[in-house]
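Note that one protein chain is taken out, while the other chains of the complex remain in position.
In order of appearance the chains are A, B and C, and numbering begins at 1 in each one.
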Amino acid sequence: MSQPIPVSASDWNHFFDLAAVIALIALAIVMGAMIYFIVRYRERKGQTKFIPDVSLKKGRARDSVIFASISIIILVSLVVASYQLTPNARFEPAVSKSMVIDVTAYQWAFNFGYPNGVNTLDNLILPGNTTVMFNVTSTDVMHNFYLVQFKVSIEAIPGRYNILWITTPAVNGNDTYSYNIYCKELCGVGHTYMDANMTVVSQPAYNQWLASQNATISSGTGG
Amino acid sequence: MYVGIWLGLVVATVAEVVTRSLAGAASLLALIILLISSGKAITIAMYYQHLRYEDKRLAILPIAAVVGVIFLAVAAAMTMSMGM
Amino acid sequence: MTEDYEHREESKSTYAPIILAAGIAVLLFGFVIFLPLAVVGGIIIGAAVFMLFKDGANEKFAEFKESVEEKWPLEFLSKEKLGIWLFLVSEILIFGGLIVAYVYVRLSSNSWPVATQTHDVILGMSNTIILLTSSLAMVFALYSIRGGNIKGLRIGLIGTFSLGAAFLVIKLGIEWPQYYRNGFTISSGLPGSTYFLLTGLHAAHVGAGLVAVGYLLFRSFHGGFTNTKHSAVENIGLYWHFVDIVWMFLFPLFYLI
Partner (left out) sequence: MQQSHQVQEAKAIVFSIKDWLTTTNHKQVGILYIVTAIFFMAVAGSFGEMMRTQLAVPNNNFLLPFTYDQTVTLHGLLMILWVLTPLGIGLANYIVPLQIGAKDLAFPRMNALSYWTYLFSGIMLVSSVFMPGGGPNTGWTLYAPLNTIQFTSQAGMTLAVMALLLFSLSVTMGSINFLTTIVRNRTKGVTWKRLPIFTWSIVFTMALALFAFPPLAAGLLLLSSDRFLGTVFFSSTQGGGILWDELFWFFGHPEVYIVVFPALGVIAEVFQTFAKRPVFSRTAFIVEFAAVTFLSVGVWMHHMFTTGVNYSVLQTFSFTTLAISIPFEGVVLGLVLTLYKANIKLNTPMLYCLAAIFTVTLGGITGVLQAFPALDYAFNGTYFIVGHFHYVMAGTTLFALLAGLYYWWPKITKRKPNEIFGIIIFVVSFVSFNILYFPYFFMLDMPRRISTFSAASGLASLNLTATIGAYIFGPAAALAVLNLVLSLRKPPSSGPNPWEGRELEWTGDYDGSLGTATATAGTAVDPPENTRSSHWYWCRTSSCASVETVVDSTGKSGYLKKSAGVES
């Protein structure tokens, strides 16, 4: 799509590509070795004798240790690499300036409470280039608040407040970016259709929208 | 001898009941009481279930089980400390 | 091949397992759809257990000589004893899991009633002492039969049985009704739920233990045990002491803390 990829997602993608490449190399090595063995050591005519237990010789165990240490090195390096993403999973935003949205999931919709008392249903409108902190809970069963294009999610659990934060991409002018929000936890019959839209607009457009929402509140309808 | 152990256990039980009526920090009393009852449990296992006279290797089984329970408890404690 | 036929003799056949399994299934079915069905299930289970009693009493499945040349590291154990200990491991984990759940909900709830308001410490303590004494009686029974003293065995078993029964009478007959009168019931919030579920499960174990002890008595009166052949007494004793141990923790957790 033409709209920008969020920071969290791009971090995620970079790390995933790295890990996936290493994984595929490992897979290729193992499978390559296996296929080579199958071809090279396939049974030939008249050669059916049993190969004696090689493990009686010394050093086989040492080989396995070597393999293990290699994989340890790979994994540890991956862990180190994964630290660059961890901010997305941490509970406090690295950036102090942030707006807090109360996300209340229930069967089967998401309710978004804005700081100034505005409430919207299944429709989240955010200003561009802002760090947004979601305060996620549920009123009935477990749900999962999954920001698809942002590649982050958190469980909505009754009685608990789980925190998730993202940074919306910068928006200029009148163009709007729209993203999907899914529920990832089987939460009953309506699970399939439990989703919401997230629209990122420019700051002025956002302020304007918020004002209109306030108007509807004061006029008693909506909310 | 077993009668002696039995007496000891009974006394320990009474001691527990007395302990809870003492004045003092509830958590501390709770700790004391639990220690006493663990002692009682171990005594029963050691003598009535005569683990003490069995080969030491048999003790692996119950100990492993208790360790498993402790695992579970630790994990529960970890998740307690979150969110709320 | 000759060996084959010896083994064929040894692999005996019985309806008890399928009947017992069916009984449990019917019982659980009954809980869900139609309670009288549960009663039927209970009757079926009783029948199967009785079959097992008979088989045990006339030693239909008495141990054929097993080929146990390699038994490291547990040479010193009979397989029944090892089985019982493994069973106790699973029991420890069940009760452990439940106790962990109890502590979890208790610590994560803001208010919890003081034990003395909800529980009768005197009854609890007397029950504890009764259970301890029944364990003592069990040990007495085991040591009598080790000395070949059948009479002592019977006395010990009768003591165990009556004390275990007394425990149940006090708990189910006196204590629980009293709590229900005070409005402290299983559905009156988490304190009641945890108490009645855990002690209820423990009471069920005591009941099972009573059945087992009854079986021992039954056998002891049919000359089932001698000073050399009494493994059943010891193994059921192990189970009985375990039930005792569980109570050692349930009592302080619910009545004192």
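The rule is short, and it goes like this: contacts are C-beta pairs under 8 Å (C-beta built on N, C-alpha and C of every residue); 3 or more make two chains touch, one makes a residue touch a chain.
What you are looking at is a predicted structure, and each value in this text was computed from that prediction instead of being measured.
Trainee: Just to confirm, in the complete assembly, which displayed chains does the hidden chain contact?
Mentor: A, B, C
Trainee: Sort through C:40, C:77 or C:232 and give me the one touching the missing partner chain.
Mentor: Considering all chains, including the one not shown, the answer is C:77.
Trainee: For the chain left off this view, which of A:5, A:109 or A:148 is in contact with it?
Mentor: A:148
Trainee: Please output the residues of chain A touching the missing chain, sorted low to high.
Mentor: 11-12, 15-16, 19-20, 23, 26-27, 30-31, 33-34, 37-38, 41-43, 47-56, 60-61, 63-65, 67-68, 71-72, 75, 78-79, 82, 85-86, 88-91, 140-142, 144, 146, 148, 151-155, 157-160, 162-163, 180, 182-192
Trainee: For chain B, which residues touch the unseen chain?
Mentor: That gives, for chain B, the contact residues 64-65, 68, 71-72, 75-76, 78-79, 81-83.
Trainee: List every residue of chain C that touches the chain not included in the displayed model.
Mentor: Given the touch definition above, chain C has residues 1-8, 10-18, 20-22, 24-25, 28-29, 31-33, 52, 61, 64-74, 77, 79, 82-83, 86-87, 89-98, 100-101, 104-105, 108-109, 186-187, 189-190, 193, 196-197, 201 touching the missing chain.
What we mean here is this: only the chains that are shown with their structure count from here on.
Trainee: Counting only Cα atoms for the centres, state how far chain B is from chain C in Å.
Mentor: Spacing between the chain centres: roughly 20 Å.
Trainee: Can you compute the centre-to-centre distance for chain A and chain C, using the mean CA position of each chain? Integer Å is fine.
Mentor: One centre to the other, that is 49 Å.
Trainee: Please report how many Å separate the Cα centroid of chain A from that of chain B, as a whole number.
Mentor: So the centre of chain A lies 44 Å away from the centre of chain B.
Trainee: Check each residue of chain B and list the ones that touch at least two other chains.
Mentor: Within chain B, the residues that touch at least two other chains are 84.
Trainee: Where on chain B does chain C make contact in their complex?
Mentor: Against chain C, chain B makes touches at 2-3, 6, 9-10, 13-14, 16-17, 19-20, 26, 29-30, 33-34, 36-38, 40-41, 44-45, 48-49, 54-55, 57-58, 61-62, 64-66, 68-69, 72-73, 76, 80, 84.
Trainee: Considering the complex alone, what residue numbers of chain C touch chain B?
Mentor: For this pair, the touching residues of chain C are 73-74, 76-77, 85-86, 88-90, 92-93, 96-97, 99-101, 103-104, 107-108, 115, 121, 125, 128-129, 132-133, 135-136, 138-140, 143, 237-238, 241-242, 244-245, 248-249, 251-252, 256-257.
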